[in-house]
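Left out: one protein chain. Kept in place: all the others.
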Amino acid sequence: MRPVTRRAVLGGLLATPLLAACAGFDTSGAAAPGTVGFLSTQFTPVEERQRFEKVLRSQLPVPVAYNPVEGGVFTTTIKSQAQARNVRTALIGGLYNDLAPLADAFDDVGGILGQLSGAGYPDEILKLTTLGGSTPKFVPWMQATYIVAVNKQALQWLPAGADVRELTYDQYLAWARAAQAAAGRPVFGIPAGPKGLFYRFTQGYLLPSFTGGQVTTFRGADAEAAWTYMADLWAATAPASTNYEYMQEPLARGEVLVAWDHVARLVGAAKDKPDDWLMVPAPRGPKGRGYMLVLAGLALPKGGLERPAAEQVIRGIAGAGMQVETLRQNAFFPVTSVPLPPDLPGAIAGEAAAVKAQAESRDAILSLPPVGLGSRDAQVGQVFKDCFRAICLNRRPVRQVLDEQAERLSALLADAKVPCWSPDPAAPVCAVA
Amino acid sequence: MAAPTLDRDTEAPARRTRRARKGPSGLLLIAPSLVFMALLFGWPMVQGVLLAFRGDQGFTLEFVQRMVTDANFWPAVRNTLLLIVVLIPVQFAFAIAMALLLRAKPRLANVYFFVWAIPLAVSDLAAGLVWLAVLTDRGYLNSLLVGVGLPPVAWLAFDNWTSLFLAVLIAELWRATSLVLVIVVAGLQGIPRDYEEAAAVFGASPWQRLWKVILPLLRPSLQVALILRTILAFQTFAVARALTGDNFPVLVGETYRWYVTLQNPGVAAALALVVLVLSMVTSVVYLRTLRSEEVR
Partner (left out) sequence: MTAPDRAPLRRHRRNRVLLQVACVAVTAFMAVPLYLITLAAVSSRASLNAFPLSFLPTDLSLETLGAFLSSTGVVPSFGNSLIVGLWTLVLSLLIGVPAAYGLARTPFAGKEPYQLFLLFTRALPIVVLSVPLAQLFLTTGLYDTTYAVILLHTALSLPTTILICASVFLAVPVDVEEAARVFGCTQAQAFRQVVAPMALPGIAAAAIFTFVQSWNEVLAASILTLNRRTLPAQVLSSLGDSPLAYRFAGGFALVLPALLFIALMRRYLTNMWGSTIR
């Protein structure tokens, strides 16, 4: 009877789709009318997504179907829907450089920004909302930056007289070397994996701190000093860093004890045992303390569904409740001028203090990711990634690499013809000096 | 009545008028597949090819140029080709050996076959994940070494190309041999044991039986397995990416990088065309050299 039983099972399996030949089951809750379909690149990790959905449900009166996808799918979905003139989303959310190449697919949001004028968006953030155009295309959603997480075990090797919250880059390097010597292996880490954000370190922290600029000073003598420093730091950094995309797991596993990374990618390490960890601002260099701002925004697709409800969601997200809860749950900071509550969980409170100290230091140099480059932003980022690979991993001479990459950077900038962005001095067309 | 033709030679002319059998002609049988594929892939394929050559001002070779001058291009070509040249023969030898082991009817053959076919069900992303967990610095392999008192080794160190290559090789061997195994086992079912037994009676050694009896009869299955496996081998990148990040570039990995990370569909399409051309060339070679003799 065996073959019959097997066939019966197969037959039963085949019958199921025949009976349920519907177009598919709803996986994000967007089927109900009045739901705002929210396509975003943020909060893709499972737990972050679950927490954010809970926050959306508790804070907003409108039902939202949150749909986080990765970058490639995000771009393809928006582009193909725009080109086919059949848009199926209501609200789009992403980082500045996710939204910038797709600016043409978004409606103007000047009206909504006007309604939200009381929220207290900082001026430099408002300037970014035009995505390089003339009208505002997105409403600021949340912001983040990068700091350094320190396992308290590593403090024993801190150079004498150094304050861990006020380190210079030289002290940082000395610390890394002392830790390596004492522990027998390098214990400092950087996210240098394929999806790691390490190139933002070079763009927003290293180069501004050493040279005062990001692209205009790309091939100067100060830049050479910066990259020579980087090669030295790499020698004292865990080589497995080329596989790290997020630092929270290597930190939690004890593979590294000190790491620079995005605030949201560090918080997981300290969540279980916040007392073992210190969150500190990044070090300072000869020209100041460079730090980078990460901005996420909300956009309305042209021809999108449920427009009134989507606008309601945007207004709700700009409210104090959402802004604070997003920080509390997922470590992304508010963009509005809402005061932070005193009862933040340990790890988040530590990060908030570090972020505040970093932004408010007397010699802080605000650095932005490239503005107005559209899809070329990724290629500019590649220039910095290639510099790191050539100088640190392949040990090529710094001057030669800088000259080569400066050519590429100049070509990209000449193509784009955009004004310079912070920290470079204002100029109508940005170019490498 | 016309002589029944056993001629399935591809050079047979005038197919429709030479129908010696009643029943649908070959073209009618394959027509649905042709129509289906053409409808679904026709326009997108054209668009995809155009992507590689269409710039702001019409036809341009800038994307091809950009692709060739990229620092990762030739290493990616070399790595992909090397991987294929080393991996495919090893996989086939391994799969044929496994199929023959099964054919010798050991006890628990069913259990063995099931376990050996399991990697087929594992997606390449999951396979990359598993092998990463095994080979990473604080992974299972190093846990084993430390457990027996040996020092841990950095198997996935970015500067040890050989170690990276071997890691990708072993992971791919684990993941993809099942495909060949299943095809070979299915093909072996059609080879009656009588042939082998006759050869044995006539004094052929096991090795001779393999080379002279089994493999020739297995040729159609081997040809299909070779073509499919090679084409799929050109496409794999998930395992290499999971294990090595950007340290061991392969062609389709670069395609993804240019399309998704660098947001440059033109260069990505150019890379895709390189993969297409390489796959087609190898397929044509296989089809020509492994053409089965249609003598029955």
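Labels A and B are assigned to the chains in the order they are written; within every chain, residues are numbered from 1.
Following the convention adopted for this analysis, a contact is a pair of C-beta atoms (placed from the backbone, for glycine too) under 8 Å apart; a residue touches a chain by one contact, two chains touch by 3 or more.
As the structure is a computational prediction, the values presented were derived from the model and not from experiment.
K.L.:
Hey, which of B:96, B:183, B:214 or B:243 is the one touching the hidden chain?
P.N.:
B:183
K.L.:
Given the contact definition stated above, which residue among B:118, B:198 or B:215 touches the chain not shown here?
P.N.:
Answer from the full complex: B:118 touches the omitted chain.
K.L.:
Which chain B residues would touch the chain omitted from the figure, given the whole complex?
P.N.:
Counting over the whole complex, chain B touches the hidden chain at residues 4-13, 15, 18, 21-30, 32-34, 36-37, 40-41, 43-45, 47-48, 51, 98, 101, 103-110, 112-127, 129-131, 133-134, 138-140, 142-144, 146-147, 174, 179, 182-183, 185-193, 217, 220-221, 223-224, 227-228, 231-232, 234-235, 252, 255-256, 259-260, 265, 268-269, 271-273, 275-276, 279-280, 283-284, 287, 292, 294, 296.
K.L.:
Which positions on chain A touch the chain that was left off?
P.N.:
3, 6, 9-10, 13-14, 16-17, 20-31, 37, 39, 44-47, 49-50, 53, 65-70, 72-73, 76-77, 79-81, 83-84, 86, 88-89, 195, 245-246, 248-249, 252-254, 268
One rule holds in what follows: only the chains that are shown with their structure count from here on.
K.L.:
At what distance in angstrom does the C-alpha mean of chain B lie from that of chain A?
P.N.:
Comparing mean C-alpha positions, chain B is 37 Å from chain A.
K.L.:
With touch defined as at the start, can you tell me which chain B residues reach chain A in the complex?
P.N.:
71, 136-138, 154, 156-159, 241, 244-247, 256-257, 259-264
K.L.:
Across the complex, what residues on chain A touch chain B?
P.N.:
70-72, 75, 101, 193-194, 239-240, 242-243, 253, 255, 375, 377-379, 382, 386, 389, 393
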